[in-house]
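Of the protein chains in this complex, all but one are displayed in their positions.
Letters are used for the chains, namely A and B, taken in the order the chains are written, and counting of residues starts over at 1 for each.
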Amino acid sequence: MLTLSTLAKISNAQLQGDPDCEIITIAPIAEAQQGAISFVSETRYQIHLKNTQASAIILSPQIATQFSGNKLLSDNPYLSYAQITAALFPPKPIAYQIHPSAIIHPSANIADTVYIGANVVIEAHCEIQAKSVIGANCYLGEACTIGMGSELKAQVSLYQNTKIGQECLIHSGAVLGADGFGFAPHKTGEWYKIPQIGQVILGDQVEVGANTCIDCAALGVTYIANGVKLDNLIQIAHNVKIGEHTAIAARTAIAGSVTIGKRCRIAGAVAIAGHLTITDDVIITGTTLVSHSLNKAGVYSSGLVVDENKKWRRNVARFKKLDDLYKKVIKLEKYLIKGAKT
Amino acid sequence: MLTLSTLAKISNAQLQGDPDCEIITIAPIAEAQQGAISFVSETRYQIHLKNTQASAIILSPQIATQFSGNKLLSDNPYLSYAQITAALFPPKPIAYQIHPSAIIHPSANIADTVYIGANVVIEAHCEIQAKSVIGANCYLGEACTIGMGSELKAQVSLYQNTKIGQECLIHSGAVLGADGFGFAPHKTGEWYKIPQIGQVILGDQVEVGANTCIDCAALGVTYIANGVKLDNLIQIAHNVKIGEHTAIAARTAIAGSVTIGKRCRIAGAVAIAGHLTITDDVIITGTTLVSHSLNKAGVYSSGLVVDENKKWRRNVARFKKLDDLYKKVIKLEKYLIKGAKT
Partner (left out) sequence: MLTLSTLAKISNAQLQGDPDCEIITIAPIAEAQQGAISFVSETRYQIHLKNTQASAIILSPQIATQFSGNKLLSDNPYLSYAQITAALFPPKPIAYQIHPSAIIHPSANIADTVYIGANVVIEAHCEIQAKSVIGANCYLGEACTIGMGSELKAQVSLYQNTKIGQECLIHSGAVLGADGFGFAPHKTGEWYKIPQIGQVILGDQVEVGANTCIDCAALGVTYIANGVKLDNLIQIAHNVKIGEHTAIAARTAIAGSVTIGKRCRIAGAVAIAGHLTITDDVIITGTTLVSHSLNKAGVYSSGLVVDENKKWRRNVARFKKLDDLYKKVIKLEKYLIKGAKT
């Protein structure tokens, strides 16, 4: 339980109403009951302000008059909501310990204050820094480093030489450092494997989603800079570099040797072709195929949007003849201009 | 071995031919040998009816005359095939036991008749109900529940508070309950993590494919209703709700706070944008980008279909000028109408 005045301080918000109002939880506005604080950051949820049972609401000053109860006015209600949630539900303190079933190579360098879960396997020359957490069943290949305060959830796999910075969070099923997809074609139609001898390096405060893959570099480093956030089921191929604070949503695939700038926002199911460069502050909408470099900040898109199947079938059939259609129109234009002249 | 008359009863089919014909296996029609039963549910396979070596065929009454051997006539040959396969290959009886290498917190509540495989880790306050199976190397975070008769294959990860109903089947590598992808932007370009304090709840008879991810809710519940079937490598983001008996094929990604109705059929590689609602009985074809809510039952699509690369390149180039082309045509129309009037 925290008072509304405490929450106002934590979230840099301006309190209007009862400073001693007791808040025990946070809830979506449509479901909030007494004792809960809620928030409105999108217009579509304003409709609930009339009937909500919430004890207090976080909202922007622009719409403050729409709600007569206790409120916290914030220029960034979504950020205030995050800060208040963190205050109401602090992470459980970690009981640092090494589970007796963990199998740790004697050459590994393990700090005193770490949590290493059941059945964890840590190979030679690894370094696990203080206050880090290695979840159950994780596998760390030779010479991996886990920076201070980082956490691997259960069942994470790190190949040899993977370096993880400080305060990172790696979710279950993520695989870091697997071989890049590199094969040289033989004349016979066979493939000759190109040894993938590079590594993966993550900066600080990086988050990697469940079942996401980050391949090691063929040579050198696949590099994920400080503050990058990766969602689930993402593919990051060999030798990719991602700049600071870029966020990438689920199912996006980034091919080999792509360089992405800082503060980009890449939505879900995007595909980025190999060897391209994307500059800082680029926003890419969902399912876009990025087929050339993007050298200017801005919003980029491709793909088609849902339609009734019947209509879509007709339009798709026409698309296959779009070039012919274009030529037809040019011919008509010429014919008319010529006709007009005579 | 089962007789054809037994199989007719099991599958609600009408037998024509020898009721005592002995069936030992089931096989695709092109490969079936003596002793095998086969089935024809799609027109493209009818061609094999002439030469098949199968001892009996399941088929629909409409095409019964095309085959002169032993047959089972069924209004739903695909369902009959499924029922007969289940009868011929019943699941092996489970020898309930807890492997000595499993690491189970003493506060966990484990029914007597369960199978818990090697190296399983079960944290505090979990509940494993009767007749359930936890495959090798699974990880169950704190306070998870596995309902009666449910099975987790090897290497499944459940985060804390995940609830799985009865008779569910969760395939290897699936991750349930990982953090939703929620970050509030700071003015500095950094991201502030929004604590993901909700959970994942699955109803009964839900199937979850290999390496599929279902994230926990930011607040509240990510909910998968009874009878939902999810294929492999699917992304279900935080706070998604999926209605009863909806089936979703591989590689589909559903963004946060989407609500999907009952009995929908969503094909593979579909992407559904956040906060949308899809009503009951919607069918979505493969690779569709759903960018707005679908409020009427029906079939929906988007995307383009394969073409020769040479033609495609020309059409794609024209697409980038489609709006110009449209304006050209409107101008021509106006010019002609004006011309006609003078």
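Everything below uses one rule, namely that a residue touches a chain if its C-beta (ideal position, glycine included) is under 8 Å from a C-beta of that chain, and two chains touch if they have at least 3 such contacts.
Worth saying up front: this structure is predicted, and the values here are computed from it rather than measured.
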Out of B:141, B:165 or B:209, which touches the unshown chain?
-> B:209
Contact set of subunit A toward the excluded chain (per top definition) | 103, 119, 121, 137, 139, 141, 155, 157, 159, 173, 175, 178-179, 181-186, 189-195, 197, 211, 213, 215, 219-220, 233, 235, 237, 251, 253, 255, 271, 273, 275, 283-285, 288-292, 294, 298-305, 307, 311, 314-315, 317-319, 321-322, 325, 328-329, 332, 335-336
List the subunit B residues touching the unshown chain?
-> 26-28, 31, 42, 44, 76, 78-79, 81-83, 85-86, 89, 99, 101, 117-119, 135-137, 153-155, 169, 171-173, 207, 209-211, 227, 229, 231-233, 244-245, 247, 249-251, 262-263, 268-269, 286-287, 303-310, 312-313, 316, 319-323, 325-326, 329, 332-333, 336, 340
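Assume only the chains that are shown with their structure count from here on.
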Quote the value, from 0 to 180 degrees and to the nearest 5, of the angle by which the CA atoms of subunit A must be rotated to coincide with those of subunit B.
-> 120
Which integer distance in Å separates the CA centroid of subunit A from that of subunit B?
-> 25
